[in-house]
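A single protein chain has been omitted; all remaining protein chains appear in their positions.
The block that comes next holds subunit A.
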Amino acid sequence: MRKTAPLALAGAVALALSACSGGGPGSEDPATGEITYWLWDSNQLPAYQACADAFTAANPDITVKIEQFAWDDYWTKLTASFVGGSGPDVFVDHLSKYGEFAAQGQIVPLDERIEQDGFDTGIYADGLLDPWQYADGSTYGLPKDFDTTAFFYNADLLDEAGITAEDLWAADWNPDDGGTFEDIIAHLTVDANGVRGDEDGFDPSDVEVYGMGINPNFEETGQMQWANFTGTLDWDYLDTNPWGTRYNFDDPEFQKAVDWFYGLAEKGYAPAAGVFSEETLTQVGSGSVALGTNGSWATRSFMELDGVDVGIAPGPVGPTGERASLFNGVADSISASSDKQDAAWQWVQFLGSTDCQDIVAEHAVVFPAIPESADAALAAFEEKGWDVSAFFAYEEEGRTFLPPITLRAGEVNAVASVAFEDIALGNADADSLTAANDEINRILAE
């Protein structure tokens, strides 16, 4: 019987991994040899391969082997490789995940090395380095890029509805009636008889084009779903962020906003949970969704959609009078299990430097953490004719906020994702979040 299957699996993975990553010829001299680098975004692979080539050209003794795994597999594979003691030397780390790894001693603090080599961390845009300081005060990652979220829209569908990009930029929102933002998506919705969502005789059970798509990503951050709305309330995820110990999912205003958000499906303005199994990229690409949230990292994929003319508008202005977006930074961390710490640090320094970030900028996929490289990226986006100003609108006339950064994020996510999906499925109202919130706070208190 295989009741120990997970353990046996871990063992097998460990064996397999240790078998293929045995110390190479250069393992005695740590600043040489081949180091492995993991990332999850396939769009960024070419850019970082170019970085790796430039790095090896400058440091002929070190080669970088890049491996890419999709987000869903990435964290599981990473954990399994840590269990086996043979993870990648360097990997792309995420704010909502690194606390767990730092707590378990799987990634190394970088402060000593930063100091030793006099690495200038002042080059990064404000607020990008700080969240990578773990509860113990040490820094566990060097920032490389950042992202905000906005609404990607199908420009042709907007035209047909007589709605302009300016209307979308000027939209306001509140959790009671959805403001002019809801008016817009209602008008963008069309049923099978050609009746629009705000017209008489509209049939919400037989919708042809949904005003707004919803990503099937149920997460405690809400980044892919409701965060652009709840961010405009006088509300934040945690008592203190990062490293808070009390979530605020029990706040009545927040719950009202969540009810409004998932309630759009009932009105017919958004697809019900389960109708689309793919993200808004596919939804907007299919022509049956007028607009949908996604992150700045997805810009390239949206703009290269076949047969759909895509534009980007920021989230609406909410009750606080500001528009808002989650502001997330991605960084590179070094595995504690790496036996090439020196070479790994060389690579991380290079990744976090202008040299590499300028290369990444040219590829027009993400916004680098270094302002001058970010400007280069903006120029690269502009050159392609892609207007990405929406992603910067929050900095200029609104607010950005961090994703919730806590310990035991995996368990928190497990509870929260089911709680939000239950609401989306109509199994519960948003007041059920109070119970989920208690459960989460109990996990954080342990």
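Methods note: contacts are C-beta pairs under 8 Å (C-beta built on N, C-alpha and C of every residue); 3 or more make two chains touch, one makes a residue touch a chain; residues count from 1.
Following the convention adopted for this analysis, contacts and distances are computed from a predicted model.
Its record in UniProt calls the unshown chain "Sugar ABC transporter permease", which is the match among "Sugar ABC transporter permease", "Formate dehydrogenase alpha subunit", "Electron transfer flavoprotein subunit beta" or "PepSY domain-containing protein". Checked against the hidden chain, the listed residues A:58, A:135, A:379 or A:425 yield one contact partner: A:425. Among A:80, A:95, A:129 or A:207, only A:80 touches the chain left out of the display.
Seen across the whole complex, the unshown chain contacts subunit A at 1-8, 10-11, 72, 75-76, 79-80, 82-83, 100, 104-106, 273-277, 286, 288, 408, 410-411, 413-414, 418, 421-422, 425, 427.
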